[in-house]
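With one protein chain withheld, the remaining protein chains of the complex are depicted in position.
We call the chains A and B, going by the order they appear; numbering starts again at 1 in every chain.
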Amino acid sequence: MHIIAFLIRRAVQAVIVMFVISLIGFSIQDNLGDPLRELVGQSVSEADREALRDELGLNDPFLVQYARFLGNAVQGDLGTSYFFKRPALDVILDKFPATFELVLGATFIFVGLSIPGGIYCAIHRDSWLTRIIMTGSIIGISVPVFLTAIMLVWLFGVELGWLPAFGRGDTVELPWGWDTGLLTLDGWAHLVLPSIALSSIMLPLFIRLIRAEMMETMGTDYVRFARAKGLSTARVRYVHAFRNTLLPVVTVGGLMIGTLIAYTILTETVFQWPGMGFLFLEAVNRVDTPLIIAYIIVVGLIFVVVNTIVDFVYTLINPMVKLPGAKA
Amino acid sequence: MPMLEVRDLHVAFPQGKTDEVEALRGVDLHLSKGERLGVVGESGAGKSMLAFAILNLIAEPGRVSDGEIIFHGQNLLDLSEREIRRIRGNRISMIFQDPMVTLNPVLTIGTQMMETLRAHRRISDAEARRLCIEKLKEVSIPSADSRMEAYPHELSGGLRQRVVIAIALLTDPELIIADEPTTALDVTIQAEIMALILKLCREKDVALILITHDLGVVAEVTERIMIMYAGKCVEEGPTRQIIDAPRHPYTYGLLRALPQKVGRGQRLYQIPGSMPPITALPSGCAYHPRCERVTDRCRREIPELGDGTACFSPLTPVEAAS
Partner (left out) sequence: MITWRGVLSRFLGDPVAIGAGVVLLVLVLMAVFAPLLAPQNPYDLMQIDIMDSEMPPAWRAGGDERFLLGTDTQGRGVLSTIMYGTGISLLIGAGAVVVQAVLGITLGLIAGYRGGWVDAFLMRLADIQMSLSTLMIAIIVLAIFSAGFDANTYADYAIFMLILIIGVAEWPKFARTVRSSVLGEKNKEYVDAARVIGLPPRRIMWGHILPNTLTPVLVISTIQVAEAIMTEAALSFLGLGMPVDRPSLGSLIRSGFEFIFSGSWWITFYPAMVLIALVLALNLLGDWMRDVLNPKLRRGED
């Protein structure tokens, strides 16, 4: 019951967000791209051009054109890439697995390290390891992602030659058309450096956040009461304190999705990782308008979906919050 | 032999890089089986500190710097963390002040009860559940069965405090330390909760240390009273005697400040001044700047608790009766 209300409400929100994004996408197409440039050369006469414009509906009123754009978009038609001569959405979606696996790898690293790291620093406030981690984290926050990436490429890719530094390596195509690098050793080897680079700015941020929140929950009355009940240290820390630490961490995690997507563009650029971000930057350089629009719309969609998932997870771990909109 | 005996307890907190200040400056306490003791004082007197120190739960960076806490002949301060955990919540339970923040918001009532049992007993889930529901019924929680799955925020403050009391009773402890168990509650249910605690302690012959700033409450519940001021005990004795014939001027002041003692139309009495912070204690008796009976000696020397009161010029019974 609650879940249905929640889903309906999120769906409405998603529609609004996507409407705004589509409006942006359309105005880009309207103002930037000249579809004629792609279809015909410079040699065609002005009268022929005008006839073609009429035929293509480019002289229709704004609303008519927008409605057509929206109609096509809903059917998955976001125009044809000038460069690839293929539907823009197909081109973008072909690159989705690469970006997804990169984000997956990075998430694995920063979640896997920031949770134990943050908890350790909160519990052993003055130990030498905490000092090292905290000093390291402020340095980590101060090094831009692309520099971390460059250093990794240079050190492990070029100087030491331990790991491949460019591309995805061997991939295997799964039956539903998903190109995965996770089934070959070469694919895994290629994933290591980009994942580390992408996680490098999230990791110190989350260590600091988890430490601060954990320190706060460790000082609460309910944690003290849990100790007064004679529970084991592990249970007090991980069931009582950490469960509550997770709440703000998940919230901030949701806020970081946009940043993480932005960092994939930087990481993919340095590692020439054939994902959506790398493709997007190429499209910008080639002024491939349909591809730029397709990217923005796909990223907008990912943003909406992931945010909904994060909201949902938050309500699962926080019994005090009913699903938004489920109150009624 | 008393069940619990605290001897010369000192608790210190670091101040700056090398200094320490004392929040408890040598407190003694003794308690027999089934006895109910009230610890009374203004906030900041160190009452809660005493409660937490007994279970070795002083929050970092504070520490017990000196003294002994003897429970059944064993010094609790000598125990390892693992050993004292067998006492906490098992033989000595605590009831905290504010039930709104005592229970963990993300765990169900059932989880928070059963985990306590399981930490101290080897019992099956079904048996643990049965015991928990039984306790919830004992503290008069309606529809106890379904409350097991409830989260704290779904319960009122009064009900939450009943849950906390139920948790404290789960393991049939010998002693319950209740730290201002009714102060955070609605005035209308304060008496109810206090009566419940008293009833349960009597029925099960559980000893009680009741920490409060309200002399009126302890008068009704406890057999003995200990008055604390600025980290020290200033007066101690049977409840009736302290209420009827206080000897320390501070106790006298607290009694005069009780609304019950004031006739209609009279102005409520208030002890002048306020308790000094532990970082800036005056010389001699810590109470002397506020005391009406102050002498030169009070400014120089710290009075010791001999004969039930720590005062150089205690009130006579005649004075106290006025």
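Note that a contact is a pair of C-beta atoms (placed from the backbone, for glycine too) under 8 Å apart; a residue touches a chain by one contact, two chains touch by 3 or more.
The structure displayed is predicted, hence computed values, not measured ones.
In the entire assembly, the chain absent from the figure touches the shown chains A. Contact with the undisplayed chain is limited, among A:103, A:122 or A:257, to A:257. Here the missing chain is touched by one residue of A:71, A:144 or A:219, and it is A:144.
Subunit A residues in contact with the hidden partner, per the touch definition given at the top, are 28, 31-32, 138-139, 141-147, 150, 153-154, 158, 205, 208-209, 212, 248, 252, 254-259, 261-263, 265-266, 269-270, 280-281, 284-285, 287, 289, 292, 296, 299, 303, 307.
As a working rule, only the chains that are shown with their structure count from here on.
Centre-to-centre separation of subunit A and subunit B, using mean CA positions: 53 Å. Only residues 219-233, 235, 239-240, 243-244, 247, 317-320 of subunit A touch subunit B when the two sit together in their complex. Residue ranges of subunit B in contact with subunit A, taken from their complex: 52, 55, 57, 59, 81, 85-90, 93-94, 96-98, 101-108, 115-116, 119-120, 151, 153, 164, 167.
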